[in-house]
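A protein chain is absent from this complex, but the other protein chains hold their places.
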Amino acid sequence: MAMLEVTGVRKNFGETEVLRQIDLSLASGEMLVIVGASGCGKSTLLRIVAGLENPSTGRIMLDGRDITSVDPAARDIAMVFQNYALYPHMTVFDNMAYGLRIRGLSRDDIAHRVREAAGLLGLFDFLGRKPRQLSGGQRQRVAMGRAIVREPKLFLFDEPLSNLDATLRVRTRAEIRRLQRRLGVTSLYVTHDQVEAMTLGDRLLVLHQGRPAQLATPMEVFEHPADTYVAGFIGAPAMNFLPARLTQNGGSARLDAGPLLHFIDGRRSGNEGTALTIGIRPEHVQLVPNGVPLRIDLIEPLGSETLVHGRLAAPGETSLVIRLAGKAPEGEILTIGFPPEHIHVFDAETGLRFH
Amino acid sequence: MERRTIFGHRLLPLALVAPQFLLTLIFFLWPACQAVWSSLTRQDPFGLHSQFAGFDNFVELFTDPLYVDSIGRTAFFMAAVSLLSMSLALFLAVFADREIRGRTTYRILLIWPYAIAPAMAAVLWILVLQPRIGIIGVWLNRNGVAWDYHLNGGQAMLMIVLACAWKQVSYNFIFFLAGLQSVPRSVLEAARMDGARGWHRFRTITFPLLAPTTFFLLVVNLVYAAFDTFGTIQALTQGGPGKATETLVVKVYRDGVVNLDIGSSSAQSVILMLGVIGLTALQFRFLGRRPPG
Partner (left out) sequence: MNARRDPVAHAILLLGVILFVAPLWLVLVASTQDSATIARGDLSLLPGDGGFTAYARVLKGPVPRMLLISLGMALAIAIGKIVISVLSAFAIAFFKFPGRRVAFWLIFITLMLPVEVRIIPTYSVMSDLGLINTFTGLWLPLIASATATLLFRQVFIAIPDELVEAARMDGAGPLRFLWDIVLPVSGANIAALFVILFIYGWNQYLWPLLVATNPKLDTIVIGIVKMIAVETETDWSAVMATAVLALLPPVVVVVLMQRWFVAGLTEGEK
């Protein structure tokens, strides 16, 4: 039985539909990352699971219990807030002990749990301090400590790393993952950062304007994105999209820029000339001697690799980004090819993967 | 908090400050000094000569049982008014802070009493509690309760406490509401997630975070009860019956204006001055703020 089941959740704010038909289920110990751009509804979904908002329709089940109308205080869920939301007038110890005191644990139990969590998070020396005496990273750890001591059925993370600077973010990201694995608590993690999503999630839920675009493992989302939104969202620099048309009885795509791309994974059903969008990631574009000419617009040397921004020949002058290992190539024109095993085929109208 | 001063003129700023400075000097510092000086003098019965008397006036005051009574009475009055007014205001502010329909209307209706003059509050309360014409006052008397604050000292004190506390609720309400709104929502949500409900959450999170506002209002309320209530008390009971509602400020008026005992009333004024300075200094110590308006 799944630990968390979200069924048919919808949320409207007045006229605006913020979440449309969300269904997901988490196995015990699993970490699901909900990722998407600002305003896609991910925080709303998290808050609905937390009980801080009510869904317009739908049901939330936690460990077999229907918690849809249960007060957040009684849901046995712990949440790490984006700006940490520590109690400013309490010490670190009291911040972490607060929830336990409410539950009526004995002083010894509380002290034991708090110290254990403090040890895990390296907060031992700060137990007597108040939040305003801590750095951002330390506060973030206290916020996590507060969640950990509760030993809840579910952890919720609301973009916990977005207020940290870049180096701290990378380090803390790894710590969160290690902790979650070690404690084995089922977790829902919300972020707009696709790198966090890829590295932290057992599975990803990509949300696009309130709609679930894809729910799959990170590699699955990366290698087989369900639509152009997901394809363009995951992976940086973003995937290139080239307009094309279905041809040769569904066996190939003719790029508007000229070349013919043959499908190696079978024919697609559809009419001749159907508009397609072909996707290919910058790192998969190859330099080939007799390839399609690409006029270089801008070269961005990154040290270990180089990003080349360019344009394919007419019609439409489609722009392209390619990622090459090593240094920048000479010349103004490069000839490139698109290896068939790396192309993604999408319907130009719906954006969905074309089968 | 300084700014890099910009203009180098010398005479202009002096001219600009002059009006405020002059007024403060003439109508503030000079009278205050005079009050201090008068408190150290004694006048003869005809008011013609005054003699330096050192601290005699003060000693006389503190050995006068009437004055000491007045202090106790005023202290009680200040505490009662502040407590009643602040609790009621906080209670209402908590509910006005919730997201319900029509809360702006509720707020306006609860804020309007700020406009009432203390003396006018008396008029309003007469219609409620005056023994012969007030709605509740009449009802009480007709139903066996001997209610007349012109005769009963305890009832008179109750009357002025109610009227004065009532009037101040709107001011406290405004500040408590602002204070509640400055508590970060996410901290309250975190408390909810931690399992804190309603009253417990209020007691352990909201109220402690409200402490600066509460302290500030306490000082303001104490000063209000000590001074601004003069109009209400004078209009309702004139300090009576007997001396039942004679607070320190009423006594200053009686002694100074009615009985023309300059020395004593000046000494009383000086004592009050010291009290206010003390309270305001305390407030500064803990908050670094001062009462606005």
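Observations, loosely collected:
Chains here go by letter, A and B, matching the order in which they are written, and residues are numbered from 1 within each.
Throughout what follows, contacts are C-beta pairs under 8 Å (C-beta built on N, C-alpha and C of every residue); 3 or more make two chains touch, one makes a residue touch a chain.
Source: prediction; values computed, not measured.
Considering the full assembly, B:V138 is the residue among B:V138, B:L151 or B:V183 that touches the omitted chain. Where chain B meets the missing chain, the touching residues are 1-10, 12-14, 16-17, 19-21, 23-32, 34-35, 38, 88, 91-92, 95-96, 98-101, 103, 106, 108-120, 122-128, 132-135, 138, 141-142, 166, 169-170, 174-175, 178, 213, 216, 223, 227-228, 230-231, 234-235, 249, 252-253, 256-257, 262, 265-266, 269, 272-273, 276-277, 280, 289-293.
What we mean here is this: only the chains that are shown with their structure count from here on.
Averaged Cα coordinates give chain A a centre that lies 58 Å from the centre of chain B. Every residue of chain B that touches chain A in the complex is listed here, in rising order: 184, 186-187, 189-197, 200, 204-205, 208-209, 211. Residue ranges on chain A touching chain B, taken from their complex, read 50-52, 71-74, 77-79, 81-83, 85-89, 98-99, 102-103, 146, 150.
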